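Excluded from the complex is one protein chain; the other protein chains are retained at their positions.
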């Protein structure tokens, strides 16, 4: 059955070879520091068994003829695209932010689309490799990273112009049975708790850059792979336990120190003409996913803003209602753009449905340019307390607790504990190292707004708009 | 056949009794001052016969079993909603702005929805009246105004609190055969060139305000109706003819000086509980239409900006490309919101499909808050010439024409005439009395942004968002 | 005495040779079409005799030892700079917008500064020419245009690369007694009602472009000058007279068809290294003036917004108060930037005080990016009526007047006439050809925002800010 449990997932992680470095230590995948980040992905397994979410999360694969977790699904219809977006919004609500596992889904769909296009053009057999891998992936309900962003060196130079050619991941050797790759992928989310690294190119490439045109899937603990990692989690709680504080994230620099990849796991090798297509196809799928997750983040900000306004007794102040309305508008315009992307989607040569990337881009763009603005709204309405709230220890100290409980009282009928819980949540959510991570992710995850601007204008039929004006102005070329 | 020609439409207008006042004169509907505004509506008839637009404009009515113009259509499906939006964008491109006739379409759909709901609740027979009127309207391919906005008097008071009760249109007499109404509707677009006035309430009403709860359809030249009108058109051209300058618009104060309406034309009378529903239902349909027309206006601004950048030789300047991209994003987010409104639409008790108003509102809102910003972009890129361009007469004066032609030269290969045509178009479009009208319409037409904000927050399920945060923060009520 | 009357000014205009073309006609300077624009400049003379404004407008010239109008003043102190800004704001209030005459003041100051710098560097005697001209200018209380903007042809090419070298004004002949110039200056405000054209370069030039490096003063009706002009005024009133409608503006293409300029009127000729300095010095002075006039425009928009809110009975609605506050903030930040420019000003080698251009630029920038936004605020609060208000003739027509007066009633205690006056003012101010002109001027006058951005970053000491960060980060180069 293509549906596994979170326990099975954790068991798989434990069996992997240690290649994760955090804070100067080489750690096993059962190290406590990974527990909360891993919980986020665990939740995607648990949701498949939860009656409230099951109908969104469980679907059936025509490839293996079994029920699967939608995070491993290949989109066969517009409805699949609509459902993915809906599922992401719903699940992000439960972990208070990025559900993480959508990335791999977007990557396998992109690999499926482009491997077929390469085969069509070049007579290669990457798509067959891909389909075999897909079946394995679905049957085992695997989790993948998206290892895309190269470290990129000097941004004013192309890959083949870098002082060190490894600054973009590349093929250093082609053997009969496979290839050897070297380089590093940066900012790779989930690295220490995935089964597989799904590797795709960062950008469009030129003729001289065949060595950098490479895509493949590789077990996360394969020889030569090292994950140098940074963890971001909300502050842990002592007694005031809350679901939000049970989740987290890890980003890694994934080093490929001459890693061997067998041919059956390779989906592109030297076909530089398709590097840009694969990079942008992943981006197009992933920005569509953002049209699900970013409204969820806005929902959390909106809920927190509305609740703190209520707890402060100012929920009817016009400027506060306006701020909350602003959040509604941002959330729903991003979501609407994702819906439009789905509805205007179309099948590719592989049969995989691809959303209309223009609307993936406009939605992700709007989200990206507003993330800091949204935090600003929450901060404005919450007041200064999230930044000056004494630590939980002081609420447990009998010398100070009575003062804190006395002086946090606000609206009658809301207990000191509820006030405390809410402000601590807002503090953790918006005034912590974790919120810094979330702000950066909101800008850069899936491509920063400047990338969407480029995506939009490159795809846009501007000439037809000039023609409208030529007609109206009586200009006949 | 439910498809008429523009000539038949104009003939109908000519036969009407004169009750139009403009500039101190009582005029006939064949007065030249109305020609260009009338052209806009004529175009909606011509488009039905144009192979390029026919498949969008012509549909079939289940009510009369004939082909009709989509502007008289009642939405029977999500696809109808999607097609309406698409048609509006396409046709607005051809007249360089508001196609006007969508308003009546939105009104008849709202009348259809709400008359049924009143009947369901009250046992009245308004919906039957409506259906009979609809068949007549479709068979004759009629044109209607939307007579909604009351003049409203003191905005801080309700209708029944006004010093003069006529400041909101009201029923002053109920007879066996019909009702008599008095008051005035303001800012009514198309008044002098419609067949029928379609009257609906402005706002939600209270128990004391039954007299103001009234909806009906009435021939535009019925006794007691007077249209005091203001015309807005681009500057007329002498020799440099251009399609844009052939269109225009008229707004009227429509005075109802004790006008009799027979019962079979009445769709609401005293059911104050439904006044708000009808006002908002029209708004919901009409803001959905805005998700089609406003992207078209943005398309024109975008095309003009792109073309003038090209003619100036600066189309690749990064800040200019960014401005144009901004226009793409606005246009497509508004359009996407309309698509989402359609896709999330649902049938009402009448069988008429209603879009998801939340997305009608977010789309219209985004358009409304950006219209001045879009003009700003065009102005910024066009430079000062549209505001200082000598009048056409000076281009025809042999003493001055050679200087003007010499000194307007810009990018090689673009003739002086083309430069002149483009800058004159931009001048007429963005630096004229007509552009003032268009800016005001962009803000207020269909309800200003502040109305959409209210619409959005009133419909929004904010509690569920608070619940998301309560869950995450561990707050259990 | 260096103070003349508006009558003397008008007499001077009448004596000039006709070289003004508007609407296909060659007209005299006493043509009625010029009356309202001329009134604006007349007002600067009248204000010097008005006790309310005298202490701002009248000052004493050390050059001629007489009282002069401040519009002909050379800044000898920081206080002069502060006073100029204050005067401009005060006078713009009385004409409802651009007072126009500041441009010439900014130009003579720039000519004074740079002619001295050229002399210092090159041993020329331009500054002596300038001082003689200045005395004549001050003694006669003259009015000048700023003839700066070349028509510029292909924007992607430099002056010497244009297909037609005349697309930037240039010296075509140097004689013993003077020079001959050819070309055209575009968008030149006040052309038909100035005494002198004050000509300066548009931009920085290169070695090959000495012929284009030219600055001089020339009587407005000199042989070879032709003014092809476009007039912008509010709609004229029939009976509802109002000060606002008595003013206007004319912009001209000023054609120099081989115009002779005697050496004593030449302030730069071939010193290309100083072309940019003169262009930017004028800009620096003029953007400082904008820090006075633009707050005045915002004041008018603010006053109109506040008054219409009051007349509508919604002046206490929170979102309206917020909009008005937004206008206060814009007005005062722009004004503050002008004050900072004055206070941080410094004397140049000529002894003329120059404001700190960085603050001229930041103030003008903020104004420029907000002008459309400000119109948006007025439009939003005014509602649709300014765009649909029936023409004045219909208010004079006894058949329609009673309806209009009945239905325009709003807040009790505000007469129909006052309501009518206010809405007609707002209509003329914000929904007319004149408002289109004002929007364009608000963006481009004195240099568009993109020019200020360039000005700011070119003058800014960014390295010192990098050094702050290097220190904090412990980076030692």
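Chains here go by letter, A, B and C, matching the order in which they are written, and residues are numbered from 1 within each.
Note that in this section contacts are C-beta pairs under 8 Å (C-beta built on N, C-alpha and C of every residue); 3 or more make two chains touch, one makes a residue touch a chain.
Predicted model, so just to flag it, every value in this text is computed and none were measured.
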Chain not shown: contacting residue from A:21, A:263 or A:471: A:21
Contacting the left-out chain in the complete assembly, out of A:177, A:393 or A:477: A:393
Selected from C:33, C:222, C:328 or C:416 as touching the chain missing from the view: C:328
Which of A:217, A:232, A:279 or A:367 contacts the chain that the document leaves out: A:232
Absent-chain interface as seen on chain A, which is shown: 21-26, 149, 151-157, 163-164, 166-167, 184, 186-187, 226, 228-230, 232, 251-253, 255, 257, 312-314, 319, 369, 371-373, 375-376, 379-380, 383-391, 393-394, 396-397, 399-400, 403-404, 406-412, 430-433, 435-437, 439-441, 443-445, 448-450
Residues of chain B (touch criterion as defined above) contacting the omitted chain: 318-319, 322
Interface with the undisplayed chain - residues on chain C: 93-94, 96, 240-244, 299-300, 302-304, 306-307, 310, 321-322, 324-325, 328-329, 332-333, 335-337, 339-341, 343-344, 358-359, 362-363, 365-366, 418, 421-422, 424-425, 453, 456-457, 460, 462, 465-475
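The rule is simple: only the chains that are shown with their structure count from here on.
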Pair of chains joined by the greatest number of C-beta pairs in contact: B-C
Chain A and chain B: spacing of chain centres that average the CA atoms, whole Å: 41
Gap in Å, rounded to a whole number, between the CA centres of chain C and chain A: 52
Contacts with two or more other chains, residues of chain A listed in rising order: 322
